[in-house]
Every structure is written in C-alpha cells, then in structure tokens.
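Only one protein chain is missing; all other protein chains are in place.
Labels for the chains are A, B and C, by order of writing; each one numbers its residues from 1.
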Amino acid sequence: MQVTLKIQRYNPEKDKAPWWGEYKIEAEPTDRLLDALNYVKWHLDGTLTYRRSCAHGICGSDAMQINGANRLACKVLLRNLGQVITVEPLRGYKVIKDLLVDMDAFLARYRSMKPFLITHSPQPEKERLQSPEDRERFDDTTKCILCGCCTSGCPSFWANGEYVGPAAIVNAHRFLFDSRDEGTVERIELLNTVDGVWRCRTIFNCVEACPREINVTRAIGEVKKAILMQKV
Amino acid sequence: MGAAGSPRPESGIELWAWMFMRVSGVVLLFLALGHLLIMHLINNVDHIDFQFVAQRYATPFWRTYDLVMLWLALIHGTNGVRMVLVDYISPRGWRAASLASLYVVSFILLTLGSLAILTFQPPLMGP
Amino acid sequence: MVQRYDAVIVGAGGAGLMAALQLAGHANVAVLSKLYPTRSHTGTAQGGIGAALGNEGEDHWEWHMFDTIKGGDYLVDQDAAEILCREAVETVYDLEHWGLPFSRTPEGKIAQRPFGGHTKEYGKSPVRRACYAADRTGHMILQTCYQQCIKNQVHFYDEYHVLDLLVSDGRCAGVVAICLATGEIHTFHAKAVIFAAGGCGRMFRVTSNAHSLTGDGMAVVLRNGVPIEDMEFFQFHPTGIYKMGILLSEAARGEGAILRNKDGERFMERYAPSLLDLAPRDLTSRAMYREIREGRGIGGKNYLHLDMTHLGAEVLDKKLPDITEFVRTYLGIDPRTEPVPIQPTAHYAMGGIPTDLDGRVIMDERNTPMPGLYAAGEVACVSVHGANRLGTNSLVDILVFGRRSGRHAARFVQESDWAPLPPNPDEWASGQINRLRNSIGQERAVDIRDVLQDEMMEKASVFRDAASLTAMSEKLKELRQRFANVKVEDKGTRYNTELLEAVELENLLDLAEVLVEGALVRQESRGAHFREDFPTRDDANWLKHTLAYRGEKGVTFRYKPVTITKFQPQERKY
Partner (left out) sequence: MFKVRYRDYLTYRGGPGHWSWILHRVTGIGVFLFLLIHIVDISLIGWGPNIFNKLLFLYRYPAFRFGEVALVGAVVYHAINGIRICIIDFWPETMAAHRKMSYAVGIAFLVVFIPTAIYMLSFIL
C-alpha cells in the first residue's frame, strides 16, 4: 500500500519555524509506523531525527503524536492509520529536533516521587513474603516504561507544567500500594499538593494514550483515596 | 519547580477543596436543578416579578433554600475558577493578583446576596 | 572537554547499574549511556532469572551449575559457573529487598517456573528455577536497579555515546564519548572503566535485539588491542515472531506451549525425547531449521508454529500478558485460538570481552589483566555461557558479574591513581566523527547494513560450513571497502543520529569479521556453533576458548584453556 507521511520537522540549527515534510512511501499494511519512519530516514532524508531502540513497545523511546494522539511509533501498524499519517513530536516538552523532545523535566518529575522501596524494618535473610493478592494490588502500575505518552497527552499538564503528571503518580502508586513499602507518609506528603494528584481532573487522556494499557486514572484515583483515608 | 523537580510543599488545603467540590456539587445538584425547575420551567420568567419573590420569601423555607444555594454555588464556583486561574496563570505576581480579585469579587457578592435574602422585607400582601 | 572521575561505567543496563551501585558512595562514579537508562535492552527480557531458591520443589546451586555447563557444551569455565550459580541466590534476594515485584507462590514466596535446559538431579527432569515477574522480569530488574541508583544518587550522563577507550602505558585511562544533545566530544579521565554496553544482535536480519545493540563496547575495546573471546558462538532463540524477530520468551514453553510443524506434529519429540520443547536453544533452533529444510515449514515457508491454544486464557493473561499482547499487536492474531508463526531469531552473543572472575578485562591466554579496565554483562565473556547460554542465565550473569566488577573496581580506585591521559586523548574519536561527517562518498549506510544483515543470516547463523563462511568473509571485505565511501547527509551537531548509525555500522562490521573468522577456524560443532562440514564436537582439539585480536593484518587468534573443576565433559543429550 502507499502511504503519505506528514512529519513535523524542526531543526533549530537551521529552521526558523517548524515545517511539514511530506513523504510518499510504499509499505506493507503490517509494517509498524517506526518501520516507515526508518524507511524515510534511511532512504529519503537522513536528517530526520527521532529516538528508537527496542522496536516492540518495551523501551519507551519512540513516543510521539500520531494522527493527533500520543502513541509509540513501534506499536502502531500502518493498516490502522489511514492513507495520510501525521506525525508530530510530543506536546508539552521542548522540541530539540524533529520528533525528538527534551524529556529531562519529565524524568526529573519521576525521580522526585521517591520511586524506590522505602523500608525501615530489618531485612529478612530470604525474601519478604507477599501474598499473590498483595502482589496483584499494584501489578498494573509496575508496567510503566516511562514513555511519556500519558503526561504529554494530559490537558492539565499542558495548562500547567508544574503538575507532576500522571507518569510520576503511576510510579508513586506502584510503591504506595506495595505491601512491603514503609514510605507511605513521605510519599503522601509529596502527592498531597496542588501540583501533585489534585491537579488531575480525571480527563482520561492518559489512559487512552498509555501503550502499556495501564489504567492511569484509576491509579491516580486510588492515590487520591489513599490520601483521603490518611488525612480524614 | 525546584531544581530536583520536587513539588512545593503544601498546606494540604487542596484535599479539602477537592472534597468540598464534590460534596457541594452533590448538594447543588438538588438545589440548583430544583431552582431551575421552579424558576424557569414550572414558572417561567414571564411570571416572575417582585410579587412572586415576595410571596416566596414570606416563608423561611425558601429563604434558607436560596441562602444555602447562594453560598454553596458561589464558593463552589469561586473555587472552580480559582482552579482554572491557577492552571493558566503561572507567574507569581499575576497569579496572586488574579486570585485576589476573584476573592474580593466573590466576597462582595456573597455579602450582597446574603443581605438581599436575609433583609428582604416582604411588603404586606396586596397590589 | 575533560571530566575526571574515579570510575566511569559505560552502559546503563542491568550490568552497568549493578556495578554503579557497588561504587556509589565509595567513589566518584559516572554512568555513561547512549540511551536513557530505563530504555536499555535489559528491559525487554521476559522470562526470568535463574536461581536455585527451591521455592517450588527441591533445587541446589550444584544442579544449576551442572545445567549451565552442560548447556554450554562444556566450554564453560567451571569456576565462573560456580560463582554464577551460588551468587544467583543472594542476588535474587537482594533484588527482592530492593523492591523488585516478583510474582509470588500462594505462600508468598518468589514464584519460579521451568525454563529450557534447567533440570533437577543432573538432567533427570525439568525443575522450576526461573524467578519471574509475570513476563517482564527484565523490565522490573532494570527499573529496580535504576531506582536504587536514584536512591543512591548515582551520577548519570544520559545519551552519551562512547566512541573510544583511552589506554596509556598498558593501563586504562578513560573513555571518549560524544554528547548526543550537543555533538560535543567529551573525554572522561578515569582510574577505572567498566564496559557494560550490551550485545550486538543487529548484525543479523532477524533479531530480538534492539536497534541500538550494535556491539559498540566490544568494537571499541577491540580497536584498542583487547581481544574478543568466543565470538563464533552466537545464540539463535527458537521463538521469534516471523520476520520481525520480536521474542516470544521461552516462558511460553515453560508454561506449556508446543512447537509444531506444518503437519501439526510436535517435532521436538524426535530431537529431544526427554526435555521436548524445553531443550536448550541451540538444539531447538537447529531442529527447527532442519524441519524447515526438509519441507515441513508452514505452507512450505521458512517458519513454524508455536501453539499456545491449549494454555487457556488464565495462563496467557496472568503469566504471559506481554507475549499475548505482542502477538495481538504485531500479528493481529489471538494466541488463545490460533498458533503463532515463529522462526529462530538472533538473540545473544555468548562471546565478548574476556574477563576474569572479578570482571577485570584480560589481554591474553595467561589471564593478564589490563589495570583499570573491566567488563560485565552481555558485552563480556567470563565465560559462564560457554558455547550456548541457558535461558535465564544472562540476567544472572549481568547482575552477579556486574556486582563483582563494581566491587573490585571500588577497591581498585581506592588503591591506585589516574593513569596519565594520552596526548590529544580525543584525537581518534574526533577524527572518526569528522571523517564520517565530511565524507564525500555516495554509499548509504543502510544499503551496507542490509547486505551485512541478510548475508550473515544466510551464511553465518544456525548452520555454517567452510564455503559459506569463506564467502561471508569475502563479502565483509567488500562491505568494508564500500563503508569507506559512506556518506552522511546530516551535517548538524545536535542529535545527529544518522552519523551515529554510521559509527554503529562500523562496529558491526568489525564484530562480524571476528565472528566469521573465528567460526571458520573452529573446525568442530559445539553449542550454538554448528559446522555442517564438522558436525561433531571435538574435545581433543577444540576444548578451548578463542581469543581474537584485530590488527593491521586482519584477525589473528590465540587460544585459552577451559577451566574444568567438577564436571568432566560428556556427550550432550536431552
């Protein structure tokens, strides 16, 4: 099949403003969009720039806006995208070059949430025990690959970049609901703020965007409820 | 955002604001929709005049009803608009100024409305 | 620009992060990685990490050790295998204490599942040894290690691509890297450097490896006079998604999935009567190639089926959710009702930078270390995998030896000083970048890479012989000539990914040459290296490790004896 890729191009070293590059290519319907981008880079325009690594939706490198919604380029097939495909960088971050954006602020937010197990009680010699039910409690949020699709698709985040964003909360949830973690109080202090969970307006764009099918809003909702339980 | 990206510590007021939005929302659901039903559907603006209001305010029930609705709606709305302003206005000065104006306007109107409801003296029945 | 650190770690996969954690707090350490750490390929490992915890049936590290050695076709250094299997147990407990969300048994212990080649009582029957977190064990290991690094405030240089190793007076003096964001060349002056830069699967067309796995670490040290060990042993994993190579973990077969040919026959019954579909990977991949060659591929084509239809929705959704999703996303079929088209996929380099038991890089068959230089993870060859790695053993390897190299380096940097920087330390790296950027040639890197990948697949993958390898060797010479004319359209500095792809291609060419020449010389079949013209194992002549050096005159070889302690080589049958 033939598809046209409309890609937003911008290289601040050369361009005054972003422009649209149009590329017509032959491809298989079962090709990933990443394959199509690679084709353009390898055969039509070597300067096209984006991140990629694993090519099967596990490393989280190639999050971008595809036909107006945040997706991983390696996780959507051309047959689901139509004849003309628009590709833009993620919203809400500084564009460095073409589809590649500055993720530092995003990752700093993740790190600010103390995303590590906090324990005070002594370690047992072998493993800490945890029932399969307790393990299941936070299974969903362990899947996060920090791709940024959710935060960048969140209107509350566009409005105000001070919001820590859904990805950071998802990772806080992962520890908050881990029966082994003893850092609940510290973490709740971080989350119970204007820029923490309360900026989430349950818009669900994060859920729609998450390539790992994490129910992000639900996780945020559970954190809100946990704060409520703690404080009320 | 601080250098490490950690969120600013907060008094915890957001939690209460969040709770209030929901509780007041549920109460308003009945009050506001009831109000609309009575004022705009069962009666309609053609029938509403001084006389009509006077009749209603003859009983304390409607006064209380309106007073509670006024307070809840105004505080709910003010907090809602506060959220909107905090979303869109980041520079500290502008944010403080816009919030201050919002609070002042809301406070004045809250006083004005409450006085109107509480001090209204229905004239003796008659033409 | 010159920066100074006690220790620099190249690579932020499981091995690099584990090493960093040993150094954090004891030394001034920096981790350089061309990807953001959590994008490292460790994150894609699905099935599990092997450790004889005995949570689901009796198990002992000696059994694990035996399986590792037998699986590696007796090319394994047995002292290293002993360390691997003993320390696996405490490593898994460490991970658990750091918060890794392992799946659990009903009693709340770490759950374990069977995996290819892992047995009880020295080969009697399959054992449950692979500790897992659903089918995203690697993802959780990577996340957990990175999280510990955040906690311990390890200093990261993200998106820095290492181009060169600095050696002065036979000591390691640091590395040179390019900062992708700015295009600037940085020199890192260090007392110790730990290479943990992962594998090189991208030299093959069909591979489970990331685009970024181009063997940079191996190529960089090779260029600086360090040998590469046992590169001819390259593992093909039996179950990659047809054409794409995306891996469907052995965990699928661990949970009961079955390989079938076009007649629906469970053909592994003929090749490995006792372990069946859970036979080691080299054996299974060869069996699959045979089936395809003999015309029993599906529809006469070069693929077979992995049948999971009998496993039930519960197992697929709970224990293999990611695999199930890959199949749905990329093939558009439902593994609950349809068999999945699969083909062997280039997966893992058993070979790599030779090291001793503390991760110190060694320069010759007498185990002479280069002071200050370490390697760990897939980039290294200790050798615990010998001629064929068992599933789940790589994750053990990266963590156990990542940790040992980190610990040794921590001691080393306390005791020693910086080696002097060579004059113009970044000369070679800057030269390479400028040469590529300013090249006026007409070759596209992609065309060269395409040929490399296709030809390697055809001539140097699961089956090899003198003719195919010689032809490949000629091909590589031609490709190298073409590479001299490669052009880079992007002349910019920031995130010049086109330029980097050319750098990576050069690395792949170097390593492919080492692989092919080594395979040509090794006239026997052992583990993943199968020579059709020499189909049997030859312990008399070839029970030894290859050390390949690359110099002016091409690749030259030396050989190193295999360390044998507990288990004498036997015939390998399953």
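Throughout what follows, contacts are C-beta pairs under 8 Å (C-beta built on N, C-alpha and C of every residue); 3 or more make two chains touch, one makes a residue touch a chain.
As the structure is a computational prediction, the values presented were derived from the model and not from experiment.
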Contact set of the excluded chain (shown chains only): A, B
Identified contact with the non-displayed chain, of B:I13, B:A100 or B:L115: B:L115
Touch list for subunit A against the chain that is not drawn: 65, 67-69, 91, 153, 155, 158-160, 201-205, 207-208, 215, 217-218, 221-222, 224-225
Hidden partner chain, residues of subunit B it touches: 22, 25-26, 28-29, 32-33, 36, 40-41, 44-46, 48-51, 53-54, 70, 73-74, 77-78, 80-81, 84, 88-91, 94, 105, 109, 112-113, 115-116, 119-120, 123
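Methods note: only the chains that are shown with their structure count from here on.
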Touch-based graph of the chains, sorted into line, ring, star, complete or other: line
Centre-most chain, if every chain is reduced to its averaged C-alpha atoms: A
Distance between the centres, which are taken as Cα means, of subunit C and subunit A, whole angstrom: 27
Averaged-CA centre spacing for the pair subunit B and subunit A, given as whole angstrom: 38
Centre-of-Cα separation between subunit C and subunit B, whole angstrom: 65
Subunit A residues counted as touching two or more neighbouring chains: 111
Sites on subunit C at which at least two other chains make contact: none
Contacting residues of subunit A [partner subunit B, same complex]: 105, 108-109, 111-112, 156, 159-162, 164, 189-190, 192-196, 198-199, 224, 227-228, 231-232
In the complex, subunit A residues that touch subunit C: 11-14, 30, 32, 41-43, 45-47, 49-61, 75, 77, 96-97, 100, 103, 107, 111, 114-117, 119, 123, 125-132, 134-135, 138-139, 142-143, 145-146, 174-175, 178, 180-181, 213
Residues of subunit B that touch subunit A when the two form their complex: 1, 4-10, 12, 14-15, 17-19, 86-88, 90
